[in-house]
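One protein chain is absent from this view; the other protein chains keep their places.
Up next is chain A:
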Amino acid sequence: MFPKPIEKSSRSIQLGYQSLLPVALILWLLPLIAVALFSVKPAADFSSGDYWTLPSQFGGWENYGKVFFESDMPRYLLNSILITVPTAIGAVALSCMAGFALGIYKFKANLWLFFMFVAGNFVPFQILMVPVRDLTLDLGLYNTKTGLVLFHIAFQTGFCTLFMRNFIKGLPFALIEAARVEGVAEWKIFVYVVLPLMKPAIAALAVLIFTFIWNDYFWAVVLTQGAESQPVTAGITSFNAQYRAAYHLMSAGAIVAALPPVAMFFLMQKHFIAGLTLGAVK
């Protein structure tokens, strides 16, 4: 193990390390802690210029209450869910199938198709902006959640296929051969042999896609406008225009917008990290 396990050092170094940890963490998360603090301060603190003092009284209920009951925030949150969940399902479904095809079968175009998905995944997606916006307009899906979902599914399929294909490549091929010898139809091999083994990969991808799409801002701005279909990342900017300089409300709004992926991360930590670090070890 590297660096040397701290248990093997002297007592004073151990204590030093233990006390350094929380200090480092607080410094690292300082900007976030500041926002959390802002979000529970009452409005009066800001008008009297006490930005960095402890809240004179707990204003959290009032601030968060305003965000939830007197703004478009719930609407934006709902939109985000209605965009994120179908995207995760769609991208995972498409990439399970594509990953199965690329991971199990040997055919000429295999590696080329794989590289097409990988390369597409690296593209700075902004360059797709003009044509994709145009396509969405032509399909009559501009400013709809469906339009956003369809694009997200397509784009995320690149990354997901890369992920699934590598995962399936790691499965024991003997299982598939055994099923073939038994005369099992190929699609049944997919459904009954491969799919059950892919559960961890599916969980990892679903969590990752949820986070990526929830946090998307660019496409939300390009393909939608207005509260009826925009997700929370785009919503928060108009929220901020509405409450300019009302820092307590903006902070509360920002925290509400950031919370779902954070909760997802903490609930599904193992899968999340497994997904992100795919390929970081051989």
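Following the convention adopted for this analysis, a contact is a pair of C-beta atoms (placed from the backbone, for glycine too) under 8 Å apart; a residue touches a chain by one contact, two chains touch by 3 or more; residues count from 1.
By definition in this document, contacts and distances are computed from a predicted model.
Asker: The chain that is not shown, which UniProt protein name from "Cytochrome c oxidase subunit 1", "Xylose transport system permease protein XylH", "Carbohydrate ABC transporter membrane protein 1, CUT1 family" or "ABC transmembrane type-1 domain-containing protein" does it carry?
Answerer: The chain we cannot see is, by its UniProt record, "Carbohydrate ABC transporter membrane protein 1, CUT1 family".
Asker: Specify the residue from the set A:Val118, A:Leu171, A:Ala227 or A:Ala246 that touches the hidden chain.
Answerer: From the options A:Val118, A:Leu171, A:Ala227 or A:Ala246, the contact with the absent chain belongs to A:Val118.
Asker: Residues on chain A that touch the omitted chain in the whole complex?
Answerer: Touching the missing chain: residues 1-3, 5-7, 14, 17-18, 21, 24-25, 28-32, 34-35, 38, 49, 51-52, 94-95, 97-98, 100-102, 104-105, 107, 110-111, 113, 115-120, 122-135, 150-151, 153-155, 157-158, 161, 185-187, 190, 211, 214-215, 217-218, 221-222, 233, 236-237, 240, 247, 250, 254, 257-258, 261-262, 264-266, 269, 273, 276-277, 279-282.
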